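Sharing a structure, written as structure tokens. Questions coming.
Of the protein chains in this complex, one is absent; all others appear in place.
Chain naming follows the written order as A and B, and within any one chain the residues start at number 1.
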Amino acid sequence: MKSPAADPAGAADTSGAPAAPLLSVRDLSVTFHAHAEVRAVNGISYDLGAGEHVGLVGESGSGKSAGALALVRLVPDYAEIEGQVMLDGVDLARLTERELRDVRGRRVGIVYQDPFSSLNPVLTIEKQLTEVVRRHSRVRAGKARAEAARLLESVGVPNAAERISDYPHQYSGGMRQRAVIAMAVSPRPALLIADEPTTALDVTVQAQILELLQDLTSEHGTTMLLITHDLAVVAGITRRVMVMYAGRIVEASSTEDVFTRPAHPYTVALHRSLPRIDERRERLMTIEGQPPDPSRPIAGCPFAPRCSARIDRCTMEDPPLMTVPTARRAAAEGWDRRMIREQDGGALFPGPAAPQLTACWNPPPPAEGSPDE
Amino acid sequence: MRWFILRRLSLMPFVLLGMTFITFVVSQLIPIDPAAAYLGGRGAVHTDEAEQNILNALNARWGWDRPILERYWIYLTNLTKGDLGEASNTLRPVTTDLAKVVPPTIELVLAAMLAALAIGIPLGVFAASRKGRFWDEGFKVVSTLAISVPVFWLAIVGFTIFYGRLGWAAGPGQLDIFTRAPPAVTRMVVLDSIIARRWDALWDALHHLAYPALLLGTVIGFYFARVVRSEMVEALESDYVRTARGKGLKRSLVLYRHGLRNAIIPMITLSGLAFGSLLTSVIVIEHVVGWPGLGEYAFRAATRLDLNGIAGVVMVISLAYVMVNLAVDLLYTVADPRVREGMGT
Partner (left out) sequence: MTRRTKRLEEAASRRNEESGRMGAAIANLRPRTFLEAYGVVVIVVMVAAIAAAPLLASDPLEQDLSVALTGPSADHWMGTDNLGRDIWSRILNGGRVSLVIGLFVLIAAGTVGVVYGAISGYLGGIVDAVMMRVVDIFLSFPAIMLALLISAALGPTIRNVILAIAAAWWPVYARLIRGQVIVVKEREYVTASRALGAGPMRNLFQTVLPNSLGVMKTIFVLDIGYAILAGSTLSFLGLGVSLPTPEWGVMIREALQFPNSWWLILSPGLALMLFVSAINFAGGIVTRSVHEIPGR
């Protein structure tokens, strides 16, 4: 399988993604100018093909939400966005606020993390649904209300015709998230950004919401960027996964590879902190140390201070983006690799090619040729 | 809902009782000699017999020489008959006085509140939507000046300019001396003019009302605007406003339907509280433009140590306070659906 990841130089490597990507992000950076300057997203590049479901995984503070919401400039005033965001051939980063308003909702729908705060507490669900219907398809009020009721029913809110006139506080968390999803998918957007859609919900509801997202996006061929801190969430839903750490994408691979053959030491560490049913583990491993302070410039690899495969070079320059094929090739060719020491002995990952290696530096620098052959 | 209102209204007699008690306590705590004050003096400097006789007569007339508890008892028994006693500053029953001075003040305060809302809300929203930028900084300067300016001075300077120089504002009082007053029904001249279909009087009354109401409204309006601004800034940073923006809604819809609808809730509480401190400005403004209202009456009653008059004023103010707070609570339930739930039927 080929890697769809783009190399850090910014030249699109679309080998894995369909020929013309729906969304093409180049060197996206988000800097918050608050009391201190915080660089939340630090030059990320990726492509999303039409209809593709892609996961964006990282711990809180890794910049994954800021990076996704910055696509449609839905960040506070004090955030500065740099880079290129091509959606269907239009650079969203260059649109005016007014032009962007036609993209938000209609072309890009968003499901937010916290359904308790992302709905307006003083307006009925009906009002909040109807306004998005009316905004993007010029229909009369009566028709918009009927459409709103149909939408609410389609996302599985029981008794939708009646419950539509309720206020958000009268809904349960899962129902609220369903209402938010109804608003997001109502204008049939090409891209759906789901920003930790299940984090604030009960475990029992999480699966239902994920299933709903899966169904709705598959039905309409919607591209979905599913943001989560939980590797398990992306497992059944997305084809590809991008792993973010300290504002950078450190690994981009197929979901299968991320689970079976993680390449970057950080991804490996993430796995170790995940509970598993197929293995008996006395306690979950935690990742030692803290993520770097985003208000300070980072020399070298941001993960280096916490990395068990660190070499001196890591603290001076950032290694190129890891993809599984390159790592595998590195393994095959027997370059100078560093092994992650197995503290509990057994193999970490099932499967034949259980790769304990994370030789970030093994692939030759991109200048010497494509790393991906 | 109806029970809620009834329950609150049934508290009113107790509030009145409490306020009379407090007035009597306060008048005991302060060394007041109302009889001497009536004669224009302050302390017991009157030593000659003739003056002493007058003082005794005055004391006997208003019962000021009796023990406080007895006075309080008499006051309470009269109160049950709707009698608030005689005001020593006008020599008329306090109820008669109040019936005359309260309506003009209601008229003034209502008009001022309308002006304050009309000025304060858009201004606060405007400043919040431009947070940190030029107009917001400008708003910060002007609103700080507005809450720092001595109201009495502003009232005089404004009156000198708009009445004295430009002639835009009407003169003192509620009506021109040449305008025949409409028959007193509500004693609010604007309303009375409408009832009597006296359009000339209505125009004149509105003209007279405009200056004090706009002045008071502007001063309060800036207070409101500062609160609206800070509430709006918070609302605009909230998740639900981000959701609204994420839907691609128009800016005005995001600001007013999503932002302001939430920012307005604390504003309602504030206007209830502001009402309590409104009296000072009302006294000052009525004083400056010669508005024959409660503020001016309160000022005279207090400075002439007219205990019955003071008690009457305090009672009216606390009644108004209870009513305003009831209105605030009712408005609250309209503005915030979460509160509506908790209140039952």
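The rule is short, and it goes like this: a residue touches a chain if its C-beta (ideal position, glycine included) is under 8 Å from a C-beta of that chain, and two chains touch if they have at least 3 such contacts.
Please read all numbers here as calculations on a predicted model, not as lab measurements.
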Specify the shown partners of the omitted chain in the complete complex.
-> B
Contacting the left-out chain: of B:Leu9, B:Val25 or B:Ala99, that is B:Val25
May I ask which residue of B:Leu39, B:Ile54 or B:Val149 touches the chain that does not appear here?
-> B:Val149
Out of B:Gln52, B:Thr96 or B:Thr160, which is the one that touches the chain we can't see?
-> B:Thr160
Can you list where chain B touches the absent chain?
-> 18-19, 22-23, 25-27, 30-33, 37, 42, 137, 140-141, 144-145, 147-154, 156-157, 160, 164, 276-277, 279-280, 283-284, 287, 298-299, 302-305, 310, 313-314, 317-318
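Throughout what follows, only the chains that are shown with their structure count from here on.
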Take the average of all CA coordinates in chain A, do the same for chain B, and state the distance between these two points in whole angstrom.
-> 57
Taking the complex as given, what residues does chain B use to touch chain A?
-> 131-132, 237-250, 253, 257-258, 261-262, 265, 335-338, 341
Mind pulling up the chain A residues that touch chain B in the complex?
-> 69, 72, 74, 76-77, 101-106, 110, 112, 114, 117-124, 131-132, 135-136, 167, 169-170, 180, 183
